[in-house]
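Chains shown are a subset, placed as in the full complex.
Chain IDs A and B follow the sequence of writing; residue 1 opens each chain.
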Amino acid sequence: MSFFGMGRAQPTSAEKIAAVENELKVVAEMHSRMVKICTLKCIDKTYREGELSKGESVCLDRCAAKFFEAHTSISEQLQKETANRGGGGFMG
Amino acid sequence: MDTGLTQAENRQLEARLQKRQVKEFMNVFANLVDNCFTACVDDFTSKAMSSRENGCISRCVLKSMSTQTRLGERFGELNAAMAQDMQNRQN
C-alpha cells in the first residue's frame, strides 16, 4: 500500500525516514481498524469461552478478506469519482 | 484570514498545511471505509463480497461523498458567520 510517493528530486534523510514511517503508520492504523471492526462483527460478546470457536475463527478470516476487498474497491471508486467530478473532489 | 505572518512564514505554513490535508484525507477515507463496511457487510458465509454487499458499499460511498460535500459547504458558511459574529461583538 503506497499512498506516499517519494517522487520529488533528492529528498533529505529526514524526509525519507518520515515517508517510510508514515507508510508503516498507515498500514498499522488499517490493521487496528480491522481488528476493531472484525471483533465487533465476529466475536460473541458474552465471553463464555476463552478460546475462539470454529465459527468465530472462520468469521475473522473472512472478515479480514472482505475488509481488504472493500478497502481496495472503495479506493478505486473514490479515484474514479474524484476524476469525474473534476479533480477538486469531495474534500471541498 | 489575516494571520499576521510574513511571506516566508506563509510558505512554511503552506507546507505544513499540505501535510495536514493529506492526513485529513486519509482520515476521511478511513472513516468512510469503516462506516460503509460496518453498514453493508454482514454475511460471513463467504470470503468474497457478494454483489448485494458491493452494491451497498458503492451507494454508501456515493452518499458519503455527497454528505461530505454538503456538510463541508454548511460548515464553511456557519464558521464564517460565527467568525463575523465574534468580530462584531468585539467592536
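Structural remarks
Heads up, the rule we're going with is that contacts are C-beta pairs under 8 Å (C-beta built on N, C-alpha and C of every residue); 3 or more make two chains touch, one makes a residue touch a chain.
These numbers were taken from a predicted model, which means no experiment stands behind them.
Summed over the whole structure, each shown chain label occurs as follows: A x3, B x3.
The rule is short, and it goes like this: only the chains that are shown with their structure count from here on.
Between the CA-based centres of subunit A and subunit B the separation comes to 17 Å, rounded to the whole angstrom.
Residues of subunit B touching subunit A in their complex: 21-22, 24-26, 28-30, 32-34, 36-38, 40-42, 44-49, 53-54, 57-58, 61-62, 65-66, 68-69, 72-73, 76.
Those residues of subunit A that touch subunit B in the shared complex are 3-4, 26, 29-30, 33, 37, 40-42, 58-59, 61-63, 65-67, 69-71, 73-75, 77-78, 81, 90-92.
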